[in-house]
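As you look at this complex, bear in mind that one protein chain is not there, while each of the others sits in place.
After this line comes chain A, so read on.
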């Protein structure tokens, strides 16, 4: 019996337990003038939980150990005794046995695997029936135990609610687990990387050429892991070009929408900006590669700029800047709205025009909030992947020429991990080291940004 079938069986038993317990509790009469403590539903849930939870825990444990047991049974046959003791061939044969038994693989490669399949399938059936029987026994035992405890004065609700609270707590712990998972996996792989390449070379080296030599005599595969050109490319595209586009456009859009625009205009233009934020980045990337990049290359050729590439930093940065506009604009919007009305009124009463009020009073007062917003936008831009993967190049150049090709951290992560290579090579591990740097930098930017914004909010409250 498959695990899914057992799962449905358990859930069915749980439903039966819920219905019977509820029916029994519905018949409870007040004892000595005191009504039953809990409602019939709670009694039902109490019994159902006792029927389901132990059986589910058993099933979870079982589904982890069952494949090993089944395989052990298959190996413990005359055919299995002739298996090679270790190495690639053994695991290949075992994988084929699994594939043949499940029907995923048609016609195997190893005759030995064919011989082992009947034993494997027999063990699978045997263990499946055993698991189903055990699960049913557990469910019935749990349900029966709980059922005998039902009394009018039994506090079923309290117990059910305790389980609910545990469920809520577990759900919220998943966020911490995810964070630990991210930090742990990145740190672990980075440590392995640093055991092969020194951290100093990685963080301060200026040559990036991750192709490691397959053979000793191969040419042009130095395997240099100096990430400075990547950091520069990331900053150049994400923090310089994109911000040069996004800050003025985003700020002015926010100012126009909040200070000048008629309500009708605002009603229509605000969603337009939101749509800009909702377009998937792969669409921006395609647009940058298909339309913007060739236009910029032609423009550069027209101006006779040397080193112009069809994968220019400018194309990626420009499109990324457009993508960031809504973030900057909504941050600026929030911080300008938080400036006390009295300051605006005071300035206007002194005879300043609206634009003078904005540029001399509102924006300076809102500056910390705007700076925080820009920092968040930068962290967003440097973590952005698809636009740079599709529109920026792969050449690790250190150049300030916006028409030339540069590469970024995220581009290289994708590049390093989307080929076929063994998992232990420094090339693959380098991606995790880059990921760790990216994670730390975006985290710091976010923390600083939130601090700045919070301080500023407090100043006006």
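Just so we're on the same page, contacts are C-beta pairs under 8 Å (C-beta built on N, C-alpha and C of every residue); 3 or more make two chains touch, one makes a residue touch a chain; residues count from 1.
Definition applied: contacts and distances are computed from a predicted model.
Missing chain, UniProt name from the options "Tetratricopeptide repeat protein", "Tripartite-type tricarboxylate transporter, receptor component TctC", "Phosphate transport system permease protein PstA" or "Sulfate adenylyltransferase subunit 2": "Phosphate transport system permease protein PstA". From the options A:2, A:125 or A:355, the residue with contact to the unseen chain in the full assembly is A:355.
The residue from A:70, A:124, A:253 or A:330 that touches the chain not shown here is A:253.
From the options A:100, A:240, A:289 or A:316, the residue with contact to the chain not on display is A:289.
Between the chain not shown and the residues A:34, A:81 or A:171, the one that touches is A:171.
If you put the hidden chain back, the residue from A:70, A:124 or A:281 that touches it is A:281.
Where chain A meets the chain that is not shown, the touching residues are 157, 161, 164-165, 167-169, 171-176, 178-179, 181-182, 185-186, 188-189, 248-250, 252-253, 255-257, 259-260, 269, 272-273, 275-276, 278-287, 289-291, 322, 325, 353-356, 358-359, 376, 379-380, 382-386, 389-390, 410, 413-414, 417-418, 423, 431-432, 435, 438-439, 442-443, 446, 450.
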